[in-house]
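Below are the structure tokens for one structure; questions will follow.
The complex is shown incomplete by one protein chain, all other protein chains being positioned as in the whole.
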Amino acid sequence: MFTGTKIKAPFFEIGPKAYLYGSDVVDLALAADAAAQKYNVDVIFTAPYVSIEAVARATSHIHVFAPHMDPIKPGRGVADILPESLLAAGATGVLLNHNEKPLSLADLKHIIARADELGLATLACADSLAEAKAVACLAPNIIAAEPSELIGTGQVSDMAYVLESTRLIKEVDERIMVLQAAGISSGKDVFRVIRAGAEGTGSSSGIALAADRAAMVDEMVGAVRQAWDEYIKNS
Amino acid sequence: MFTGTKIKAPFFEIGPKAYLYGSDVVDLALAADAAAQKYNVDVIFTAPYVSIEAVARATSHIHVFAPHMDPIKPGRGVADILPESLLAAGATGVLLNHNEKPLSLADLKHIIARADELGLATLACADSLAEAKAVACLAPNIIAAEPSELIGTGQVSDMAYVLESTRLIKEVDERIMVLQAAGISSGKDVFRVIRAGAEGTGSSSGIALAADRAAMVDEMVGAVRQAWDEYIKNS
Amino acid sequence: MFTGTKIKAPFFEIGPKAYLYGSDVVDLALAADAAAQKYNVDVIFTAPYVSIEAVARATSHIHVFAPHMDPIKPGRGVADILPESLLAAGATGVLLNHNEKPLSLADLKHIIARADELGLATLACADSLAEAKAVACLAPNIIAAEPSELIGTGQVSDMAYVLESTRLIKEVDERIMVLQAAGISSGKDVFRVIRAGAEGTGSSSGIALAADRAAMVDEMVGAVRQAWDEYIKNS
Partner (left out) sequence: MFTGTKIKAPFFEIGPKAYLYGSDVVDLALAADAAAQKYNVDVIFTAPYVSIEAVARATSHIHVFAPHMDPIKPGRGVADILPESLLAAGATGVLLNHNEKPLSLADLKHIIARADELGLATLACADSLAEAKAVACLAPNIIAAEPSELIGTGQVSDMAYVLESTRLIKEVDERIMVLQAAGISSGKDVFRVIRAGAEGTGSSSGIALAADRAAMVDEMVGAVRQAWDEYIKNS
């Protein structure tokens, strides 16, 4: 685990995936940057590779993550993602093992090792309780515990899942932070999941497909702060 | 085939693969830009995804290519390469089916169709005579006919291979330009392969690992011009 | 191309895919064997790997094919399909590049080369006209020209597609036989596609999901013979 990351609970992850591109990605990052500052919430922004540098240059409060990287060192690999290149572009972390980019255990382990070596934070996804525990054994900074059946459905993980996955992960390594994210499509969803005990949450299509993306980012990041302050902070 | 590409023979392709990253990629692109202007040679620069925008912004004479793209439309695909995003970043073409990123025939066909639709030039690789002919059936703008056994070895395709692969490709579609590239590590190699009848050539490790990369680019691009003017232009 | 194959037009391919297993596969093969003899039609039976030996042992008139093989020689590859092992199990050919098992151009070429070397017939799939032509450049014995959109839909390739794909393939290499197969679900479908000019056709789910599989095989293989004798034989 890279112990130098500045990300702390409560946090919020935004990923435009391939829904957006070009200036729309940068505009969304600017909205995220503003909300991060306004609400004092750590915001992770997972940018498409080609937009990482532009997003990093345009913002100063968000944590810019890459959506994947390969377990390689400088050399061959014409279309591979070199970890060093992400750092040079301004990324400070990397998303791994998303269900749209599944990794073998061996690769996941090697990539986390490379990230630790270079000083990149790692956010690894797990689609079930058993996987969440398994991923915890590899010591990423954050685990996104998202039952894959819920992704994109508008259904939120229930409180029992939030509590149980958090417990299993912390039991393996209590330093790991837990993100609960499937199906977040409004500030209310965010509020509920933070109140249920998540240290962070996030949204992809819920923001990318919103009529007013900047307003939705503000609503969601604001809800993180509100739920945290009301229910978690002093508990 | 995207018929609007401005690339014409003689041309030269430079790909730093994952050998270089960050400012080294941009510096190499600047050297390529200077050589393209100085020798009036079309130079294709295949940049890592994260460097495409920086390279496109810094240069004005080279053709910036991506090293791959996925056959998707805007939507899901967290670590996929959206064709529209390449265009937005300043790319004007895409390298496909490199032996370090092999594609199925079906994907190669769909990606070329997407590139044609968006106005991106396509440079598709083929590792043998039979593959060169097969790829020609899919109508990319350029085919790189590189016997994969030679890549990175310092051995150049011989004249017989150059002539035969060019003949086979043009027989299928005479609009396709042919790049002969395996094993180019000096201006002399470039000279020989252009003199042998290639419309273009290129180098990856031969440049990325050179002691003075900018000087090597100048030497190679200069050799393209010299061989072309002496042997091909008026023939 | 392996020139020793005994398969000749008209022929019919049956593939239970993963719909059936165990004795159901052998029973289907026995029905295919009986129909092949009864109608004097070359029947290719693409058996799951684990059933190849049992199918080959139980039958004497059909051509037993594997659904794929890997481009390897004896050695490592714990879950790979060694070409030599297929021959030893009684297979006489191999299906390649099915849209459920797409291959890179380079692999397809190497696998066809291995099949030629060992004396295994090759049946390669192509999902569009451009792909059919491209695959023809690699010289398999048979090309299955199936627009992938139609597979499993019950819609048959129309006559224009049959004629055009056959023409394109024969133009590249007239020795290649052409199988037209998407969407065959009855003897009538078989009749139409053979009458339209296909040298062979086939069915997978149309047989595997039929209420009486043996009767469906008899109906379809009988239709091959009837259409061939009425429309093609003496033309």
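Letters are used for the chains, namely A, B and C, taken in the order the chains are written, and counting of residues starts over at 1 for each.
The criterion applied here is as follows: a residue touches a chain if its C-beta (ideal position, glycine included) is under 8 Å from a C-beta of that chain, and two chains touch if they have at least 3 such contacts.
As the structure is a prediction and not an experimental result, all values here were calculated from the model.
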item	value
Shown chains touched by the chain that is not drawn here	A, C
Candidates A:D42, A:E131 or A:E219 - the one touching the absent chain	A:E131
Touching the absent chain when the full complex is considered, from A:L28, A:V94, A:L108 or A:V193	A:L108
Residues of chain A in contact with the chain not shown	97, 99, 102-109, 126-128, 130-131, 133-135, 137-139, 148
Hidden partner chain, residues of chain C it touches	15, 17-23, 46, 48-54, 66-68, 72, 74-82, 84-86, 88-89, 95, 98, 100-101, 152, 204-205
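Definition applied: only the chains that are shown with their structure count from here on.
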item	value
Interface residue overlap between copies chain A and chain B, same or different (over half shared)	same
Remotest chain, chain C as reference, centres from CA atoms	A
CA centroid of chain A to CA centroid of chain B, Å	36
Chain A and chain C: spacing of chain centres that average the CA atoms, whole Å	47
Residue list for chain C, restricted to those that touch at least two other chains	none
